[in-house]
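Left out: one protein chain. Kept in place: all the others.
Presenting chain A:
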Amino acid sequence: MTDRVATPSPRRPWGLIAASLVAVALAAIPVIHLVVRVLSADPAELAAVFDRPRIPLLVGNSVLLAASVTLTAVALGVPSAFLLARARLRWRGAWAVLAALPLAMPSYLAAYGWLAWQPSMKGFWAAWLVLSFVSVPYVTLPVAAALRIGSTGLDDVARTLGRGPFGSFMLGTWPQIRPAVLAGALLVCLYTLSDFGGVALFRFPVLTTAIQQAYSASFSRDEAAVLAVLLVALALLVVIGEQVARGRAARRIQAAPATGRRRMTRLGPWTVPGLALLALVPAVAVVVPVAVLLGRVLTAETLQAFDGVNLAQAIGNTVLLSAGGAVVAVALALPIGVLAARHRGRMVRGIESAGYLALGLPGIVVGLSLVFFSLSVVPALYQTALVLAFGYGILFMPKAIGSIRSATGQVPTSLEDVSRTLGNSRARTWWAVTARLARPGIFAAALLAAVSAMKELPATLMLRPTGTDTLAVELWQRTDISAYGAAAPYAVALLLVAAVPAFLLSDARAGREATREAIAPDARAGREATREAIA
């Protein structure tokens, strides 16, 4: 059985590699097109754009906001994760759900809620407050997961060697959760850099908002392109920085034990501050905006201006477009996810990382690049639903890859072996066995992409066919002129429509769990046998 260690894939899966390369290329070409266009522009024009005093200010604002939001989210998220994973807590399950809740909130919706309550909010502090609290779960969730896997064995050793509680936490547990903290910080940083709606509502000038302004003032599209390239460069810098930092962390963590005991901390006098922290995050990010919003819906002014037909149309557009985006995202992600789950090697790793690179692409950049690309290559497609769905596909492919990869990885290869020997071809085996068993995961990938697409604002603004307004766009158009009352129904509709796939998603997760359970006994038997073979 242990011979299997020396048994990699029988041969290079050229078909799968080719399909993955096509997917990566499709996702990358528009952005590469944009970069090449900017770099090959007339140097004099470029210099003129860079000469404007606004550019250093915009870059500075973007960096300042991203850095401060990331630090705040880490400062709030790590203690939250510790409370959820390691403290004796009543109603732990409920707190965990509350902690994840802000993920469902688009930044512009939270910002809109706060503005409807406090119209004077604007500038850096307002943007910092809302973005920080909305993005805390990006840190809390991975860190809590790492804490649940890790052990407190090293902390205990450190305590017996004379360190205090905090010192031994830093010595024992911190190295175990460091990669998770870094990954969470990366997500927050990218999220803040690429955020458009929230920042724009608070009128804080950053790169994303400047790109949108330059784009809508159609005479300076070149400036928009230059700013977009700057933004992509910033995002790539962050991604590379995280990779370097994580590489160092990964080497350090190897000493940590894979299994061990976890000691739960009794909070004692810290109970009240702890619970206050856990309550504060969802309150600021979700409860306040939603409460304000619901209050607005029910005012006479709103009910008077309510246009049911328009709302229904917007809902229909949102659902259709996001479904199309989900289909494209899954189609692009499928070969990459399957390849990454089933094969190893430098080439496979390269393709997978390339697939994840889109994580660093702000929606506004993808939108802008597709505008340029479709205009110069296939003008007939410009401002069609096809291009918009394709944009969603590029943006949300990385989310789909992860889900598809883990779902495929959970199907034991021995099932494929059996199917092959029973006379089924490679393709038939994939369809009848692998895809059949990975179906909940693939379905979850599609839902994940759909939820994200529904909430996506800047790419939708740039790529939507004229006259086709989604909920996000309708909401945006009304908040822009401070017509808060009129916007409220669209905000509520967006929350409700996005909640449907989110609900299905938790259901699909349950389904995947069931699959895993059905497979688990076999896997466990295999592990036991391996242990026996070694002994």
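Criterion: a contact is a pair of C-beta atoms (placed from the backbone, for glycine too) under 8 Å apart; a residue touches a chain by one contact, two chains touch by 3 or more; residues count from 1.
Note that in this section contacts and distances are computed from a predicted model.
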item: Options "Multicomponent Na+:H+ antiporter subunit A", "ABC-type quaternary amine transporter", "Lrp/AsnC family transcriptional regulator" or "Beta-ketoacyl-[acyl-carrier-protein] synthase III": UniProt name of the undisplayed chain; value: "ABC-type quaternary amine transporter"
item: Touching residue (missing chain; options A:G93, A:G162, A:P379 or A:G423); value: A:G423
item: Positions on chain A where the hidden chain makes contact; value: 1-8, 10-11, 412, 414-415, 417-426, 428-429, 431-433, 436-437, 515, 517-523, 525-526, 528-529, 532-534
